[in-house]
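After the C-alpha cells below, expect a handful of questions from me.
For this view, one protein chain was removed and the others were kept in their places.
Moving on to chain A:
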Amino acid sequence: MLETLLPILIFAALGLAVIGAIRRIRLWRQGRPAAVPLLKGLAALPRRYLVDLHHVVERDKMISNTHVATAGGFVAAAVLMILVHGLGLAQGVLGWLLLAASATMFVGSLFVARRRRNPPARLSKGPWMRLPKSLMAFSLSVFAITLPAVGILPADFGHWLLALVLAAVVVWGLGEMVFGMTWGGPMKHAFAGALHLAFHRRAERFSTKGGQGNRSTGLKALNLDDEAAPLGVETPADFTWNQLLGFDACVQCGRCESVCPALAAGQPLNPKKLIQDMVVGMAGGSNANYAGTPYPGKPTGEHHGSPHGPIVAPDATTGGKALVDAETLWSCTTCRACVEECPMMIEHVDAIVDMRRHLTLERGQTPNKGAEVLDNLIATDNPGGFDPGSRLHWAADLNLPLMADVKQAEVLLWLGDGAFDMRNQRTLRALVKILHAAEVEFAVLGTEERDSGDVARRLGDEATFQSLAKRNIATLSKYRFQRIVTCDPHSFHVLGNEYGELGGPDFNANWEVRHHSTFIAELYDAGRLAFAPWKGGSVTYHDPCYLGRYNGEFDAPRNVLKALGIEVKEMERSGFRSRCCGGGGGAPITDIPGERRIPDMRMNDVKETGSELVAVGCPQCTAMLEGVVDATAEVRDIAELVADALVARPAGEAVDASRRSAGKTTVEEVL
C-alpha cells in the first residue's frame, strides 16, 4: 500500500510547495526593484552558504554541528527520497544512502530537541517549539519506509494499521519540511534564506575564491536628483524586494537581541522583533503570533500592518498604532552588533535608516533634539550650532599649517566636530603633539572643514548629509595629500566608506583614510616614535563600533597599547562583539528613554575587568563613557596615552633632519 501512496504524497507535497513558493515570491515582489545579478547570485549561493554563513554559525560550535547534521541530513534525505520513493529507484546504493541521511538528520534533531528543552530567552518559542518533533517525524518515518525498500524488512512487513500510522507520520514530516518551507512556518528560513543569500543587497560582504569579502558597512545613498523617487521607506512595500526577502529569512535565533545595547538598556527596540514586524507587514496582519522577546514596554498584539500601509502611524500624537512605533526606530545606535551576529546576514541597520529617512525627510519627525541638530548642520555645518569660524580656536597657539596655505601635505588631519568640544580638544592636541614628534608633514583644513555628515545621515536626513558631503568632497579635491588621518571613527567611516559613492566624474572621492590609532601604529613600526615605559595601572580597551565592526580595525589600537607597554585586560565583550557606548546613530540626540543607560552598562563591563583606565579611540565614546557617574575607571583616548609617553627617539634613528622645518621646531618648543 505504501509503495503506491508514497509517490503520491511526495509529489503532492512538492506541488504544494511550488504553489507556496510562487505565493511567497509574489509577497517579496511587492517591494521596489533592485538591481541584483540573479544568475551570478545563484551561482555564488553554495559558497555563501557553506563558507560565509557557516563562519557566523560556527561561533557556537554546538549549534553549528547540530545544523550541519540536521540540514545536511535533510537536504540529502529529501533528494534521495524523491529518487527512491518518488521515482522508485530503490535498488543499489541509493536506498542505503537514504538510510544514512535520515539517520544523520535524526541525530541532529535530537540535539535540536535538547536545545529546545530549556531554550535560552533569546530563542522564539511558538511554532519553533514543534520543530524538533517535526524533524524527528520526518527523519524517522523516512528511515522506516526505506527499510523495506533496501530489503532489510520484507515488503509486506507489519499490519496495514502500522502502514497507516507510518503514512500519517510521513504526511506530518512532509507537511512541515516541504509544504511548510514555502507556506510559512519554521522551515521557511531554508527557502527564503537560500534565496536571500543569493540575492543579498551587499554581495561584496561574501568571500569569493579570490579572497575574503569586505565588511561593506557604508549606507547606500538616496537618489535626490530624481524628484519622483521616494525618500526612504514609508510602507513595507517601499523596501526593495531583496530586503523583504532578507526579512523573511530570519530564523528568530535571537543572537541579535542578545547583543543589542538598546534592548539591554530597556529601550523599546529588539532587532529580531523588528525584522518579524517587517514580515508581518509584508504579509499583512497583526504581530500577535510573535513568540519571542517583545520590545521592552510594548506588549505584542497591539500593532498591525499591511504591505501598503504605513509602518509608523502618521500622527503619533493621537495614539494611533501601526506596525512599529517611532521610538523603536530611534532607539537604534547603529552599532551593527545585530548585523555582525546575524547568521542569516540580515541588514537591520539599513532597514532602520531607510525608515528613519522617511520620518525625517517626509514627515519632519526627528524626535527630541534631532530637528535642532539638523537645523544647526544646515546653518552652521556643525551639529552644535557653533560659529564655523571658531573651528580652530583650540589650536590658536599651535600654528597648524592650513591646507589653504600649503596646498599639499603628506597627511591631511581631519579634525571632526570634536574640535568644538573641550574634552576632545585635549585628544586633538595630544594627536598634534604626536604628529610633531614623529615629524609628520601634515596640514588641516581649518575653517574649510565641515561636519562629515555622519549624524545627519544616521538621523535619516540624507539631503543634509549629501549637501555636507558634496561640499567636503569639493574642498578635499582642491588639495593634494596622501592620506587623511582622523581621531573620529565616525568621520573615518563616512570619509572612507560613504563619500566614494558621491564622487563624480570631476571628483574622485576615494581617499585613503586612517584612524589615528592605525596611523600611530604605523609610525611606531617605522621607528618614528619612542615611548617611556608604562607606569600606570591596569588598562582595558573599548572598541568603538565605527572603528571595529564598521571598519574591521581591532588590532592597531591594541598594538599601540602594547607598544606603550600596556597589557590590555580585555572585557568579555570586546573586538567584533564590543558593546556600544550608546553614542552612535544620533542616539544621544533622539534620546529615547529606557530603564538603564547604555554607557553605564559599558562602564560596568570595564569595572568587571578591574581596570583603572579604559582606553578609547572615539570622541563619542569618550563623551558617553566619561558621562557615567561614579565610574571606577578613567577614560583616556589612545592619543592622550601616547602623547604622555612620548620620549625623544634614540639618536641615529632620527628621520632625515632636512625634513624638519623651522616652523615645526618652534611649535614643538611651545608644546
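Methods note: contacts are C-beta pairs under 8 Å (C-beta built on N, C-alpha and C of every residue); 3 or more make two chains touch, one makes a residue touch a chain; residues count from 1.
The rule we apply is simple: contacts and distances are computed from a predicted model.
Trainee: Under which of the names "Cytochrome c domain-containing protein", "STAS domain-containing protein", "Electron transfer flavoprotein beta subunit" or "ABC transporter permease" is the non-displayed chain listed in UniProt?
Mentor: Not shown, but named in UniProt as "Electron transfer flavoprotein beta subunit".
Trainee: Who touches the missing chain here, A:A379, A:A532 or A:V647?
Mentor: Final answer for the missing-chain contact: A:A379.
Trainee: Of the residues A:A463, A:L502 or A:A530, I need the one that contacts the missing chain.
Mentor: For the chain that is not drawn, the touching residue is A:A463.
Trainee: Given that one chain is not shown, which residue among A:E3, A:E204, A:E302 or A:E362 touches it?
Mentor: Result: among the candidates, A:E362 touches the missing chain.
Trainee: Among A:A371, A:A474, A:L502 or A:A530, which residue is in touch with the absent chain?
Mentor: Residue touching the chain left out of view: A:A371.
Trainee: Which parts of chain A are in contact with the chain that was left out?
Mentor: Residues in contact with the chain left out: 227, 231, 360-366, 370-371, 374-375, 378-381, 385-388, 461, 463.
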